[in-house]
Structures are given as structure tokens and as C-alpha cells.
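One chain of protein is taken out of this complex; the other chains stay put.
And then chain A:
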Amino acid sequence: TAAAPRPWRLFGAMCLLRPPRITQPLEKEEEEIAALMGQIELEKSHYSDHEIRKLEEEEQLRRRKESMYDDDEAPGKTVIMAQDLEDKWEQKLLQFEAAPRITDADKSNNRTSLDRKLDSNLMLLVKQKIGNQELWLLPQVEWQPGETLRSTAERAMAMFLGDHIQAKILGNAPYGIYKYKFPRAIRTEDNVGAKVFFFKAFLQSSDLSQAELKEDYLWVAKDELGDYLKSEYLKKVNRFLLD
């Protein structure tokens, strides 16, 4: 027996996340506690080998200066003192330059680049035409019978970003669902509304040079989603987004 034609149309949408690359800055209380714990640990700790060696050598130097006796203790010792080592290391550290945490994209608030906001998740939003409206949505594509919803979502991603994306989907289960009914004008017996199933994927590499997007796209963080998505849609999407 053939299954009764369902009145709902199914879509699979992909929420592509770029995981954060740096940790978020500590809060004020966290910093205070970290400083306090560091202090406690420093006071409780013992001297390490390097520090003991340094202290002994300082003692020797002092003794030599005061009493001016012969250097008969050091005939065969190579004269690399702990202090010299420390100076060498200091110089090496000064040569090292860490990459900046706030990139150019942050300063210019360029929402299409992936370098913005390196400490939070960024999501892909695409402008799509639904009915006769152009809306900002997570990339979605209609489900075709015979394929799993997960492959629908993968197809949506491939359609907008090309085939060679290294995105990892963790499981086969959808993360959220948004259903809406069509306005009465378009509604028919068979076509009451649509259900959109959301899937999540994590970008493994941030190299999107091969991907060419035809329409407008944005990489947006969770708090900026409200600027682009509609409230109902936003509510359902926020349910499965971790901060």
C-alpha cells in the first residue's frame, strides 16, 4: 500500500560552525582567583634544579669576590653559568611575537570573513528566496525521497560552498526542527506547510579558497543572529546552539 502523501514538505538545513581558535578572555573574578592561586603555589613550591644551581653559583661568585682565593675549584668546568642560560632564554623570548588576538576583520567588522571573532563560534548564513521573499537563513535544500535527512543537509552545504569542504557532522540525528505553515494563499490540500530539520557540522579547516558562494553569505556569531533571522526561526535555532 502506498503511503498517504504527507502535507508537509521537508527541508534539510545545515548549520556550519567554525569552532573558536582561541580561548575567551577570563572574567575579572577568574583572573583574580588565578592570580591568587599562582601566588599560593609559588609560595608553597620548592626550588627546581635550575634555581638551586643559580643560587649556588651566585654564592660562589660572592665568595670569590670577598675572599679573593684562587680559582682552583674550576679547572675543568665549562663556564656556562645558569645566569647566562637565563639571559639567553630571555632574548629568545623577546624575539618571539605572538599573533594578534583581534584581527583586522574584527576591527573592520567584516562579516564575510572567517577571521573575525577568533574566540567564538561562527555560523554560516545565506540569503535564500522562499516563496517570494528573500530571507537570511541557514542553508537549506528540499528533501528528496530516498535519501536520508543528513545527506540532504550535506547537499545543502555542498550547494552553497562547493564539494571540497572539510566539515564534520557528528551524528545522524537532527538538532532541531522548525515548522511553519504556508500563508493561506498558497496552501493546498497536499501542501500545508514545511518542516526544516537542522543539522550541525564543524569546519575542520578554515581554508575556504575553493568555495565560491554565488549569493550573499555571512559568518555570524550567536549574539548577532538576532539581526538577521526572524524571531520564530531564531527561537528554534537558539535552542541547539551552545555558546
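Throughout what follows, a contact is a pair of C-beta atoms (placed from the backbone, for glycine too) under 8 Å apart; a residue touches a chain by one contact, two chains touch by 3 or more; residues count from 1.
Here is the rule we go by: contacts and distances are computed from a predicted model.
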Record-based protein name (UniProt) of the chain missing from this complex, from "Large ribosomal subunit protein mL48", "Ferredoxin-2, mitochondrial", "RSAD1 protein" or "Phosphatidylinositol-3,5-bisphosphate 3-phosphatase MTMR2": "Large ribosomal subunit protein mL48"
Identified contact with the non-displayed chain, of A:Leu26, A:Ile40 or A:Leu170: A:Leu170
On chain A, residues whose C-beta touches the chain left out of the figure: 19-20, 22-23, 121, 170-173, 175, 200, 202, 242
